[in-house]
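Structure below; questions to follow.
A single protein chain has been omitted from the complex, and every remaining protein chain is retained in its original position.
Chain IDs A and B follow the sequence of writing; residue 1 opens each chain.
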Amino acid sequence: MNWLLVVEQCLNGLQFGVMLFLMAAGLTLVFGIMNLVNLAHGSLYMVGAYLATAALSWTSSFLAAAVFALAGTLLVGMLVEVIALRTLYERDHLDQVLATFGLILFFNEAVAIVWGRAALFTTVPRALAGHVELLPGIRYPAYRAVIILVGLAVALLLYVLVNHTRLGMLIRAGASNRTMVAALGVNIRLLYTVVFGFGAALAALGGLMAGPIYTVLPGMGEEILIQVFVVIVIGGIGSIRGALAGAVIVGMVDTLGRAFLKPMLSTVIGPSAADNAGPALASMLIYILMAAVLAFRPQGLFPAVRG
Amino acid sequence: MRSRARTLTVAAGLLALGLVPAAAALANEPFYLDLFRRIMIFAIAAVSLDLILGFGGMVSFGHAAYLGIGAYAVAIPAFYGIHSGLVQWPLAIALSALAALAIGAVSLRTSGMSFIMITLAFAQMLYYLGISINAWGADDGMRLARRSQFGGVLDLTNAYVFYYVVFGLLVAILALGHRLVHARFGMVIRAAKSNEPRMRAIGFSPFRYKLTAFVIAGAVGGLAGALLTNQTEYLTPSYMHWTRSGDIMVMVILGGMGTLYGPVLGAVAFMLLEDILSAWTVHWQVVLGPMLVLVVLYARRGLYGLLPGGAARDV
Partner (left out) sequence: MRALKITAVLALVAAVLVGPAARAAEPVKIGFITSLSGPAGIIGKHMKDSVELALDHLGRKVGGLDVDMIYGDDQRKPDVGKQLADEMLKKHKVNFVSGIIWSNVMLAVAPTVTGAGTFMIGTNAGPHELAGKMCNELYFTTSWQNDQTPEAMGKYMQDQSINDVYVMAPNYAAGKDMVNGFKRYFKGRIVDEVYTKLGQQDYQAEISQLRGKNPKAVFVFYPGDMGIQFLKQYAQAGLRDQVPLYSVYTVDEISLPAVGEAALGNYETRYWSPDLKNEANARYVGDFKKKFGYTPSFYGAQSYDGILLIDSAIRAVKGDLSNKKGMTAAMRKADFKSTRGKFTYNVNHHPIQNFYLLRAVKASGGDVEMQIQKTVFENHKDAYSQECPMKW
């Protein structure tokens, strides 16, 4: 067993998980507090990636591009919330799914109008274009190491925010019992808009960091969105802790499954059968995992405490 | 109770569809025969989705999986030399019904968000299974060796015969749907959509009715898949991709949810728009998106609601 390889794949799984977490955190907050299923969350991820790529081509500074993308997507998110989503809060989930699906179509086409249908290729900042020697024998791409650090930092930040600030208290209260919070005189509308904007910024952070790895194209949000929903279902709706746990689990299971399932299977059923079965099973793993969680613990691993 | 205007509208619409081959021949545009045949196949799929989505309130994002199964049930036997439609099409219906039974039995125990996610998950699993089987073309897919044969009675290679076969099936499905929706079965489904606890209190077991509806919808979806692969003469796992489910859902929403005939209109509108508008601009979906949002919010009966008789409360 090549342990260095296992460690490296675990890092890859962690990096993927951290990306999922950035998306899942915003989505689960919105779902938990506003009871809103927002399929267009992936579109915010995409908008973040596009704005960062555009700003990078103007300023050649990754940092400036990142700030621009975050601010821009925050704005777009809040606009979408005020214009389109406010009417959806009272509606049932079916309506929300269908309406936000319409938003996906709109956003995908809108970016195609501005930037064209062909994918955009963007680069990592020069300073991070190399590798770091994490352990003797493990050369890990510096950029991906930074992604992991940023993701963990955001997780820490969110923890502090949710547990030790007044805003966080409102968020937790709203997730448990939103009517009570409104009755207590809190400006619910403003709270909702702030939460949504915050979620949009997180999605944008995921998008702008993903751009150099995945290429930037219309529809890039939908591919990751399904996996984000799997994360939320596994982790538990409305809980940031659940989003982090779910994200890391999904990231690890998916990456390690793709890496090691085929070689493991080929010792059991032979290499040519494993050639077909391995990748198939590896792709299906996270969905099987989700189905299992839904069967045995439908509220998820770390559900938000319901008041 | 049943509006005369609506009956006339539906009859007129079906008549128009029936006359398309003649119109296409007169205008010497055989392409439009193909196009409308394709539209009708998706209309069948959309009607089947409306049964569970519009009437039953079950948001299944995995409906395309049944089209895929139906397509495979035709293309795989053809790959091995079995071209008889009398074997392939019943197989398509049976396999999709079975899949719907299995998926529904598990998924219908959940509701709301979980239901959506789990139907999506199952569809994705089938898709990944499809792309990994190298013998059947894997991700590339494969050509259909020959269109389904019906022993010389029906020649699907004849564009007109194939058109009327699809047309006949569409009319039959609509008739079946109409009977179902107006029968007690349909009433239970619709009642369960609006208030499930009440249904249980009265003594119904909504689960069994919902599952039956799910299976019927899956079976019809499988038939649509069999027709689709005959139409395109190609098989690809991407028929099962969740974005295809999304396309069918758009047709249902656009046409009018829970109207049975609306989805046919939705399919016509969506695919005609795609054909016409894409000649002018590739970006027509930027208008479609907001339009869908507005339809969901303010015009539940979609395009169908705009037609004479369409706004009537009863289907």
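Here is the rule we go by: a contact is a pair of C-beta atoms (placed from the backbone, for glycine too) under 8 Å apart; a residue touches a chain by one contact, two chains touch by 3 or more.
Nothing here was measured: the structure is a model prediction, and the numbers come from that model.
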item: Hidden-chain contact residue, picked from the options B:Gly141, B:Pro206 or B:Gly256; value: B:Gly141
item: Option from A:Asn2, A:Thr179 or A:Thr267 whose C-beta touches the chain left out; value: A:Asn2
item: Absent chain, residues of chain A that touch it; value: 2, 4-5, 8-9, 12, 15, 112, 116-119, 121, 123-124, 129-131, 139-144, 212-215, 217-218, 255, 258-259, 279
item: Sites on chain B contacted by the missing partner chain, in the whole complex; value: 29-31, 34, 131, 138-141, 143, 232-234, 236, 238-239
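FYI, only the chains that are shown with their structure count from here on.
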item: Complex contact set, residues of chain A against chain B; value: 31, 37, 84, 87-88, 91, 93-95, 97-99, 101-110, 112-113, 117, 222, 226, 229-230, 233, 237, 275-277, 279-280, 283-284, 287-288, 290-291, 294-295, 298
item: Chain A contact footprint on chain B (complex, rising order); value: 57, 59, 106, 110, 112-114, 116-118, 120-122, 124-125, 128-129, 131-134, 242-243, 246, 249-250, 253, 282-286, 288-293, 296-297
